[in-house]
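Encoded as C-alpha cells, the structure appears first; notes follow it.
The other protein chains are all here in position, but one chain of the complex has been omitted.
Order of writing sets the chain letters: A and B. Residues in each chain are counted from 1.
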Amino acid sequence: MEIYTKAAWIIPLLPLAAFLLLTALGRSYRRAGVLIGTAGALAAFLLSLLVLIGRLGETAVDYSKAFDWITIGDYTLRIGFEVTNLTSMMLVVVTLVSLLVNIYSAGYMKSDERITVFYGYVSLFTFSMLGLVLSDNLLSLYIFWELVGVCSFLLVGFWYARPAAKAAAKKAFIVTRIGDAGLLVAILLLFWYMPDHRLEFTMIQSVFDGPSGAITTELSTLIALLIFLGAVGKSGQFPLHVWLPDAMEGPTPISALIHAATMVAAGVFLIARTYDIFLDSAAAMQTVAYIGGFTAIFAATIALAQNDIKRILAYSTVSQLGYMMMALGLGSLTGGIFHLFTHAFFKALLFLGAGSIIHAVHTQNIQEMGGLGSKMRVTAWTFGIGALALSGIPPLSGFWSKDLILSVALQENKLLFIVGVAAAFCTALYMARLFFLVFMGKPRSSLGGAHESPSVMTIPLMVLAALAVVAGFVETPWNGALGSWLSGGIAEEAHSSGIAIIASIAVGVLGIYLGWLIYVKGSVSRSIVSDKAPWLVMLLERKYFIDECYERILVKPLKGLGTLLMALDSYVIGGAVRLVSAAADSAGKAAVRLQNGQVQTYGIAALLGLVVIVLAIVGRRFWS
Amino acid sequence: MLPSYLTMAAILFCIGLYGALVKRNAVIVLLSIELMLNAVNLNLVAFSKYGVVPALTGQIFSLFTITVAAAEAAVGVAILIALFRSRGTVQVDEYDEMKR
Partner (left out) sequence: MFTIDFTGEYAAFFLFSAIMICGAVLMIMLEKVVHMVVSMAAVFLGLAGMFVLLEAEFVAFVQVLIYAGAISILMIFGIMMTKHQQAEQAPVKPLKETLAIIGSLSLFGLLFYAIRRTTFPEPLPFQPGEDNTMAIGMTLYTGYMIPFELLSVLLTVAFIGAIVMAKKEAD
C-alpha cells in the first residue's frame, strides 16, 4: 500500500492533464469535454481512495518527498509533496466532490455554449486544490492558494456577460487578496525567522512544537494572526465574508464545489496544517475562536432573512466555516477537521439540490417557489437529508461534528458555547424555512413546468445524501477514531458531554418545529417579527449593512484616490508625455518651415549657429 | 591703427553679410558677397603693414583674392542670366530648387 502513497504526486497531475487537453481541444468537442473532465476527476478520486485506504491502519507514517527547485547562494528552495492522514482525507474529499460535481454538471451545464471551457476550469481548480493539499511547504502552498483564487475568479465570472457576475468575480478576487497579502507577509516572516529559512510543514512543526526558543511568542502570535488573516479571506470569515454570498453568481455546481465544499475549507485546512504555530500563541487561538464564533452567529442570523436560495446556503456556509474556526481556536483540531469533512458532503449536497431546483423552476427566489416536493421527489428527499444534517439532527453526520464542537466549547468557553447553540438554532430555523417554503405548501401555477432533473444530476445527489448520513460515524462521542487517526495514534481527550448533546438536539428540533409552525401550519404569523421590529428584519435583509459600510468607508475613498491618481496620471504624467510630443512636433514643424529651399534662410540658420557656438566658446571663459 | 582697420573690415563684413542674407535681388546679393570679400582684403592688407612681421605676402594674397573674386563675379552673373532665362525672375526667394 506504500506504493500509492509514494505515487500521490500523480493525483493533481491527472486533472491538470485533463485541463490541458480540454484547453487544447477548444470549444467544439462538447461531449468529449465532459468525458475528459470527468475521467480526470474519476482517476484522481480512485487514486486518492487507494492512498487513503493505504493509510487507514494505525501504523501509517507521514511520507514526504522533495527535490531542489531553486538554489540561490547558500539557500536551496525545495519543493515537494507530503502525505499525512489529514492530507489523504482532504484528497478524498476534494476529488470525490469534484467527481460528483463533474458528473452533475453534465446535466446542469448541458445547454451552455462554453461547457468545455467550464470543464477545463473545473479541472484546473481540482488540480490547484489538490496541489494545495499535497504541498509540503508554505511557499508552494501559497502558489496553489493563489491558483485556487484565480480559478474561483474565473468560475464566479463564468457567465461574464452578466454584470453582476463580473462584479462578483472582481469582488471575490479583491477581497480574498486582502487575506492573501496577510498570508504572504506571514510566509515572509517565517522565512526570515525560521532556522535555515526552511518553510516545510514538518520543520515548522518541529520548531514550534518543542521549547526550541527559535521564535518568540510575540512573533508567533503575529505570524499566526497573519496566517489567520489569509484564512479569513479564503474561508469567508467576518469581516472578509462579503465576497462569498456574491460569489453565488457563478454556476451552481461551482458554488457546491468551490464555495461550499473545498476552496473555502482551504482556510481551515491552512490553519490545521500550521496548527503548531497557533498552539504556540494563546492570543491567536482566542482570536480565531472568537472570530469564528461571531461569524457563526452573525451569518446564521443573516441567512434567516434572505430570499435567494443560494444566498441562504452561502451564508450558511459562512456560518459553518465559523464553527470550524471556533473549534480550531478552542484547541480541537479534530472538531474543525471533522466538521470540514461532514460539511463538505452535506453542503455540496444542498448546493447541488438547490441547483436541481433552479434548473427546474428557473428562479432563485424561495418566495416564488412552493409545493415542489411532489414534483421533484429525489431532490426533495436528498435536500431534506442535507437540511437535517446541517440542522444537526441525529444520527446524520452534521449532528456528530457539531456536537463535538459544542462539547469542546462547553468545556473551554461557556460564552462561545451559548453562541454556538444560538447559531445552531438559527441554522435549524433557516433550513426549515428554506425547505418548507420550497417543497411544501401549494404548488405555484407559474411553476407548472417543474419536473425532476435528469438522473445524471440526481445520482450525485443520492451519493452525497448517503455520505451525509454515514460520514458522521467516523467520530462519535464514544469512538474517537478520526481524532486519534488524525493526530497519529494519540487519542484526543473525549469531549462527550450530555448537556451538549441534549442542547444540540433540542435547539435543532426546536428550530425545525418553529419553522414548521410558521411556514407550514401557519399558527405563528410570518410577519410577527417584521410587525414588531421592522428594523430588525431590515437589518438582517441588508446583511447588517456591511456592504454599505465597506462602500462608504473603503470603496468610496479608494475610488476617490483612484480618480485622483488617474487625474495625476493623465494630467501630470500624460501631460509631460504630451509636452514632449508637442515639443518634438513643433520642432518638426519649425524644421519644415526652415527647410523652405531658400539659400538665405539656410544662411541665417548657419549664421545664428555660428554666433551661438562662438558665444558658447567665449562665454566659457567667464563661467568656468 | 591696426584695430581701426580691423573694425572697419568687421563693419563692412557684417553689412555685406546682412545684405547677402536679406536682399531679394540676386544681383545685390552678389554685390554683398563682393563687399564681404573686400572686407577680407582690407584685413589682409592691414596685417601686411601692421602685422607682427610686416611683409608683402598679405598684398600678394589680396591680389589672389581679387582675382578669384573676379572669376566668381563673372561665373555668378553668368549663372544669374541663365537662371533668369529659365525662371523669368531674379528674386532670390523664388529660387527654391533645394526644396524639390
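Here is the rule we go by: contacts are C-beta pairs under 8 Å (C-beta built on N, C-alpha and C of every residue); 3 or more make two chains touch, one makes a residue touch a chain.
Fair warning: this is a prediction, and the values are worked out from it, not measured in the lab.
Summarising the interface, chain A meets the missing chain with residues 600-601, 604, 607-608, 610-611, 614-615, 618. Interface residues of chain B with the unshown chain, by the touch rule above, are 1-8, 10-19, 21-25, 27-28, 30-32, 34-35, 38, 41-42, 45-46, 48-54, 56-57, 59-60, 62-64, 66-75, 77-82, 84-85, 88-91.
The definition used in the following text is that only the chains that are shown with their structure count from here on.
Per-chain Cα centroids separate chain A from chain B by 90 Å.
Of all residues in chain A, those touching chain B in their complex are 595-600, 602-604, 607.
By the touch criterion stated above, chain B contacts chain A in their complex at residues 17, 20-22, 29, 92-93, 95-100.
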